[in-house]
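What you see is the complex with one protein chain gone and the rest in place.
Chain nomenclature is as follows: A, B and C, assigned in order of appearance, with residue numbering initiated at 1 for each chain independently.
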Amino acid sequence: MALGLTLIFSILDIINFAHGEFYMLGGFVTYYAFAVFGVNYFLTLVLAVLVVGGAGVLAERVVFRHLRGKTLNAFIVSLGLLWVLQASAQLSFGVLDKSVPSAVSGIVRVFGLVISRERLVVIVTASALITALYLFLKFARTGQAMRAVAQDPDAAALQGVNIEAVSALGFGVGCALAGAAGALLAPVFAVSPTMGALPVVKAFIIIIVGGMGSLPGAVLGGLLLGAVEGIGTLFMTSAAVNMLGFLVVIAILLVRPRGLLGVA
Amino acid sequence: MSRRPGLSPALGFGLLAAAGVAVPVLTRDSYYLDVATTLLMNLVLTLSLRLEMSTGQLNMAHISFMGVGAYASALLVTRAGWSFWGSLAVAPLVAALVAVPVGRIALRVSGPYYFLITFAFLEVLRLFFNNFFVDYLGGPSGLVEIPRPHPLPLSGGAIGFAGKLPQYWLMYALFLLAAAVLIRLEYSRFGLVASAIRQRDLLAETLGVDIIRYKLGVFVLGSFFAGLVGVFFAHSHQVLHSSDFGLEPMVLLVVFTVIGGAQSVWGPVVGTLVLAVTSELLRELHHYEILVYGAVLMVVMLVCPEGLVSLPGRIAHALTRRRDAKAAAVGARVAP
Amino acid sequence: MLLELRDVSKRFGGLHAVTGLSMTVAPRTIHGLIGPNGAGKSTVFNLLTGVLPLSSGEIVFKGARVSGLRPSEICRRGIARTFQATTLFRESTVLDNVLLALQLHAATAFVSTLLGTAAYRDRERSARARARALLASLRLLDLADERAGNLPHRDQKALCLAMVLATAAELVILDEPLAGLTAQESTDTMAVLRTLRAEGKTILLVEHDMRAVMGLCDVITVLDHGVLIAEGTPRDIQANPVVIEAYLGAEESRA
Partner (left out) sequence: MTPRRSLAILIVLAFAVAGPGPAPAAEKTLTIGLLGPLSGGAASYGVELQRGAEMRTDEINKAGGLKVGGDVYKIKLVAYDHKAQAAEAATATNKLVFQDKVKYIIGNAVGATCNAAQTITEPNKVMFSFVCWGTANLAPEKPYSFRSMLSQWELAEPFYRWVKENHPKVKRVAVISPNDTSGKDTNTAVVKALKGLAFEVTADEYYERGTKDFYPVLTKLLAQKPDMIDVAAAPAGEAGLILKQAMELGFKGAKGWTAGTNPFTIIGVAGREAAEGVWSPANINVKSEHVNSAVRKFGEAYEKRYGEVPGVIAVANFAAFDVFTQAMQRAGSVETDRVLEVLTKERFETVWGPLVIGGKETYGIDRQFLYPLVISEVREGKIVDITQVLPAALKKK
């Protein structure tokens, strides 16, 4: 989730508030494919990635392409998109939470830590996705082009990188990641039209903390936020923990204005 | 400062003032007065938000200072036994005072980082209103039983503020004050300096502007006006809840401003008016309300990225171009 | 001495951009700062104007230390600069650009601005008059209401100069004032600079056009790899073997 957002941000300079809605879309793809039509779970995952990634490419082509370099406008448009998607989801999927049965059930104990099997699947798959993304960006030609665009679009264009294609692809991959997150978490949590609202806020915190535009930073930020919340909950009320999360953000930005692993 | 294309400040202000007087002349219906009052509140908020944006920074915590003013005033009146009028003078100052340290911290970063750090402040303050000093701030249940503005004693008797109409006039007075200050600033050297900072902050700095101090000043002034609206809000709504100062209403303010056009001081005015009317009309659509609203935003941003305020200029431009093209085409045919 | 650099160094990570630089600029002179590409000239400008912090050493202007101050404060003490590229407020009008420079350092009197007091209006009127006079002296008055970004290159350069002059700084720092100008335009600009010197300004400039530098400057300082390698009159510099070596070496390595 945060990874996708950070990718979109770094490549396209877009603060995409509708990102959570792509996550929601991934959740509903899973609900319909897996829970309603009984498609194999892992196939569903692939399907979710493709559908949501496709939707992302579409959004970029139709909308965000025309707003390159206009961060504020893109922000407003992403809000509009958020509302459109959320309202459409509510109209077509209903307002009630939909549950997706677990693909795997039971719990395992790892070093005395209790964890459900389905969460384990999430962790493993998510790690695999992160690794795959990292390798892709590092070694694949397209991945390298993406990084080049992120650093300096003009220079990249001079080198013969097709900015348009790379932007669409970057947006698509970012959304696909959100879709994957939605699909992965659908059985763990439930799916609903507004399920994207909170994760997108969390994802924002994570990328601020980790350093905007830095993928390893996003991973680190995610772990850090998880730790702060996990430990904080043991001592404080939930509201205080939430506040703590934001205070950590503020503190980190003061010490390292570009985030933990951000580049100046 | 120097003449700029477009509406002269005095004329624009005059039109706004006249429109404000026209509302109660045209209708005494409480609903329309309520909508108009809310509109005026939003106008002050968006105008002051744009003042901050004019230096190139989007402050996502703007509405929090409305909250600070609102809660401060509610407490001053209900707990300390102040008169509304005393609180009206002091509570906005409280908002401005709180803005000083927040601004100092937030302004150490800029661009998208500023956007996000102020967003963090928005959430911190909202959570604060919602969860801390529950006995005083009302917590998640909200702060209730805030009295209406106290009657204003005058030589010929007192003016009461129980009804919608006097409340409208009160807000109208506050709006005129705020609009006068904000429009005046825009067309003075402040506006000029702000646009300089927005365009090239480094150049402005080497030409002698202490940009941090300037941005902080703008931040504090903007927060003052947000706090002013907050005071009125507290006593006209009589109920305060943290959700009134959260992300959603904040996002709406940004939307009003940007849709109208953040480049011009008239942008937020146009955006707020148009979208307020739009959303009241859309209210009838129930579940489709949000859907249509979102679609409208996307279309406006794609069709005129500079905001609605740029629309007539663009249309005129397009028309002349078309005419020119036609003339050229005719010319081309005639020429040989 | 108007300006004095004392053992100034600047490092970026492990890179030594400027090392132990000491130099002085005398009042009412045109002082050239030259050196091959990457010699550290622009860094020196950034250090002088507070855009970058020093790693060590200090900078003294009119007997007071200015290193460590914010750029705006340094400007108020009397040092103003242009940037290498034509950096101006492109969306504002030409007149506004100059007005900005005139007033940016003036105390912003909030209350009098709001009330539009007589004092405020007087100040505005005189500022406007001064801006117009400045524009006239640089032959920009006809373009006063044009958007700065729409101006031809020559006029943008002139406008940059006008803005620096508007700050009333005693020391004017110019980064390649002649770059991109035709021969005639260069000659005109050089004339303007000489006039400024006659009027009491001190000018520190970086310029690649050697003929212009030699013809214009009273004193020249040569940097190479962040180190001062020579200083003197144009005649001294032209004859200095170290300088020739540095430039030739640079030419060779580039070729």
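To be clear about the criterion, contacts are C-beta pairs under 8 Å (C-beta built on N, C-alpha and C of every residue); 3 or more make two chains touch, one makes a residue touch a chain.
These figures come from a predicted structure and were not determined experimentally.
Displayed chains that the missing chain touches over the full complex: A, B (touch as defined at the top). From the set B:Glu186, B:Asp210 or B:Asp244, the residue in touch with the chain omitted from the display is B:Asp244, counting the whole complex.
The chain that is not drawn here is touched, among residues A:Ser99, A:Gln144 or A:Asn162, by A:Ser99. Touch with the chain that is not drawn comes from one residue among B:Ser87, B:Asn131, B:Thr206 or B:Ser223, which is B:Asn131. Listed residues B:Gly111, B:Pro140 or B:Pro153: the one in touch with the omitted chain is B:Pro140.
Of the residues in subunit B, those that touch the hidden partner chain are 6-7, 11-12, 15-16, 18-19, 22-23, 26-27, 29-32, 34-36, 38, 130-131, 139-142, 144, 233, 237-241, 243-244, 248-249, 264, 266, 269-270, 273-274, 277, 280, 283, 286-287, 289-290, 309, 312.
Mapped onto subunit A, contacts with the missing chain fall at residues 86-87, 90, 94-99, 101-102, 107, 114-116, 119, 185, 188-190, 192-195, 197-199, 229-230, 232-234, 237-239, 241-242.
One rule holds in what follows: only the chains that are shown with their structure count from here on.
Innermost chain of the displayed assembly, by C-alpha centre distance to the whole-protein C-alpha centre, is B.
In this assembly, the C-alpha centroid of subunit A lies 32 Å from the C-alpha centroid of subunit B.
Between subunit B and subunit C the centroid-to-centroid distance comes to 40 Å (mean Cα coordinates, whole Å).
The set of subunit C residues that touch two or more partner chains is empty. Listing the residues of subunit C that touch subunit B in their complex gives 49-51, 70-76, 80-81, 83, 87-93, 95-96, 99-101, 103-105, 108, 110, 113-114, 116, 124, 128, 145, 163, 167. Every residue of subunit A that touches subunit B in the complex is listed here, in rising order: 9, 13, 15, 17, 63, 66-67, 70-73, 75-77, 79-88, 90-91, 201, 204-205, 208, 212, 237, 239-240, 242-243, 246-247, 249-250, 253-254, 257-258. Chain contact summary for the complex, subunit B toward subunit A: residues 58, 105, 108-109, 112-113, 115-117, 119-121, 123-124, 127-128, 130-131, 247, 251, 254-255, 258-259, 262, 287-291, 293-298, 301-302, 305.
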